[in-house]
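Take this structure, written in structure tokens, and hold onto it; I'll ask about it next.
Note that one protein chain is taken out, while the other chains of the complex remain in position.
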Amino acid sequence: MISTSEQVSKAFHFRKEWLVSLIRFIGLFGLAFLVFAIILLAFGKNPVKAYVDFFSNTLGSTYGFSEILVKMIPLVLTAVAVAVPSRIWLINVGGEGQLYIGALFATWGALTFDTLPVWILLPLISLLGFLGGGLWASISGILRTKGWVSETISTLLMNYVAILLVNFFVFGPWKDPESANYPQTAQFVDAATLPAIGDTRVHAGFIFPLAALILFYFVLSRTRWGLEMRAIGGNPEAARRNGISIAKYILLLMFIGGGLAGLAGMCEVSAIQGRLRPSLSPGYGFIGFLVSWMAGGNPLGIVAAAFLLAIVTAGGDILQMAHGLPGSVVSILNALILFVVLSRQGRKVGLKW
Amino acid sequence: MVGSFLEGLLSGSILAGTPLLYATLGEVIDERAGIVNLGLEGVMLMGAVVGFTTTVETGNAAVGVFAGALAGALFNMVFGFLVIARRANQLASGLALMFCGVGLSALLGAPYIGSQIKGLNEIIILPLSDLPLVGATLFRYDILVYLVVPIAILVWWVLFYTRWGLSLRAVGENPAAAFAAGKNPYRLQYQALFIAGLLGGIAGAHLSLALTKTWAEWMTAGRGFVAVALVIFSKWHPLRAIAGALLFGGAISLQLQMQARGVPVSPFLLDMLPYLLSLGVLAVWGGARRHAAPASLGQVFRGTE
Partner (left out) sequence: MNKKGSNIGLGFLAVLISLVIVVVFNLAGTISAQPKLKVGILHIGSIADAGYNQAHAEGVQVMKKNLPNVEVIEVENVPESADAERVMENMISQGAKLIIPASFGYLDPALRVAKKYPDIKFEHPGGYKLAPNLGTYWVSTPEAFYLMGIAAGKTTKTNKLGYVVALPISFFLANVNAFHLGAQSVNPKVETRVVFTGTFLDPGKEATAANALLDQGVDVLGVIVDSPITVVQAAEKHGAYSVGYHYIGVQKFAPKGWISGVAFTWGELYTRFAKQVLDGTWKSEALLSDLSSDSLTIAPFGPAVPAEAVGLVKAKKQEFISGKLNVFQGPIKDNKGVERVKAGEIFPTTNLGKMDWLVEGVIGQAK
């Protein structure tokens, strides 16, 4: 047992090292913002005014800030969806597809059981969302355990199959008879809608990413399963010789990862959109992958990275409205941030914790 | 009537398959060198937008194609810097490249939306184009279509019959061994990415200058990712990629052709085929297929990079 004073000094040292890493991270972001400012100048825009508008619009109002949180909910979920399997070096690029299938399953539940009361229906469709995403990812998990296809490839390809599958249902059997033949399902009943908090669009679904982060941290650092996962991640051969079943963890972690992304899909369809449409997600699965890699799979880093990317994505509006730039120009800023972070990662994988 | 259906299907496949094939050939080259580029979509978009804007400004589509190719190559060099010099994670870098390409192409292309160009016109090779069936489908295309198969053969020949190609593949299999044997893996990988960028840029330029003769944001609509799947489907082999591109291009045009003929078909289920086929092909030939991927590429896929 280490003494209390030793524990305290260890914690303090940990905090200082952590703070240094954080400052370095902020410095990197500053570099990306600088390059973006130069690009703005090159196109004849005033970067200072643009940034002022950018931040005051996103952080300077309650609504703006709430919108960041709204975006963070699916982003954190899809990021943890990548982080969990990444602990044993599985690469899950299929968050987008898993999100869509999760939404699909949740929609089925909402449309079929629309007479159930909210305290049964809402948990039911949440479960369905998790199940849908989990099963979809499990396909890739099985292909991987059989040694047939790497999960990177299969999850990537399954994204497109998932989106097409959702299109099939939305254009066909589930099309809303009230919407002039437009490809969308009927609107969810109130019992299937995640309630919003106050006046904002932040909704009760925020408990999912919160729980996911806490559980992830807790399981990984405090439980035997976490120990086994880290063993596999560190030295798979030794882990296998010690009797740890790698195949079991591959299947389990892919399922959990997919399930989390599926929850993100359920949140989007239930709380934000209110019905299933082809344009469900603006790429949350892919952005989540980037968030997870930026953060090195570290829960706090995921929150920070998701926060940053959410600000950038939301900030695109004002750049268009006040500065005449095409909205997708914020993709450049996102990319720059990523480039800058990625160019440092070769040496060190994310924040150490 | 069947004849005209086949004609239509074939010409649709060829037209849709050409940009796919260019992009796939590029991706085959860089994956053979051990690098996965998920940002191919962004490279194609840069080729499409620069090709289009250059053609609007100069009035010359050939100049547009060259400019698009060059833009793709330079854009890929950014990616090269990240993954070669900085040894960044290839998958994340690729995705970042894609987002950058989407945004940058939108920015560059915004003032040119709605512009008119003459574009790449069809070169009709008389009297070949008057041959029944074969004539109409095979000999009424723009120059990029005619060039794509010879270029595919050229890529195959270079990869498997030249020293450069051999060194490149050696780097893809085992960079350390290649280095020990006196090759410079970094330079070879940069060269591979440059060429891949040229081809990806041409793919994009074909889309905006020949097929549609217009520019719209994100007009590649996922074709870059289809090309990545196509590389896998063709087992990283340029000649098989020809058949694959025809097949995938066919799938894209098949559902539209069938609609035009009044055949009831679900476009979405049809559109899924290319991806399911790729997965199937990999799963069925699982063991052997795993060795078809360049070994160090496998490292990326296994996550030890």
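Per-chain numbering from 1; labels A and B assigned in written order.
Heads up, the rule we're going with is that a residue touches a chain if its C-beta (ideal position, glycine included) is under 8 Å from a C-beta of that chain, and two chains touch if they have at least 3 such contacts.
If you're wondering where the values come from, they're calculated on a predicted model, not measured in any experiment.
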item	value
Chain not shown: contacting residue from B:Asn76, B:Gln90 or B:Ser253	B:Ser253
Per the touch definition above, residue among A:Pro123, A:Gly147 or A:Gly172 touching the missing chain	A:Gly172
Residue, one of B:Val63, B:Met77, B:Ala110 or B:Leu166, that touches the chain absent here	B:Ala110
Residue of B:Ala181, B:Ala221 or B:Val284 touching the missing chain in the full complex	B:Ala221
Absent-chain interface as seen on subunit A, which is shown	20, 23-27, 29-31, 48, 51-52, 55-57, 59-61, 63, 67, 167, 171-172, 178-184, 187, 199, 201, 268, 272-275, 277, 279-282, 314, 317-318, 320-321, 326-328
For subunit B, residues in touch with the removed chain	4, 7-8, 11-12, 15-16, 106, 110, 113-114, 116, 207, 211-214, 216-217, 219-221, 223, 252-253, 256-257, 259-262, 264, 267-268
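By definition in this document, only the chains that are shown with their structure count from here on.
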item	value
Separation of subunit A from subunit B, taking each centre as the mean of its C-alpha atoms, in whole Å	29
In the complex with subunit A, residue positions of subunit B that touch it	38, 78, 81-82, 86-89, 91-93, 95-97, 99-100, 102-104, 106-107, 110, 217-218, 222, 225, 228-229, 232, 266, 268-269, 271-272, 275-276, 278-279, 282-283, 286-287, 289-290, 298, 300-304
Subunit B partner contacts - residues on subunit A that touch it in the complex	43, 86, 89-91, 93, 143, 146-150, 152-154, 156-158, 160-161, 164-165, 167-168, 171-172, 286, 289-290, 293-294, 325-336, 338-339, 342-346
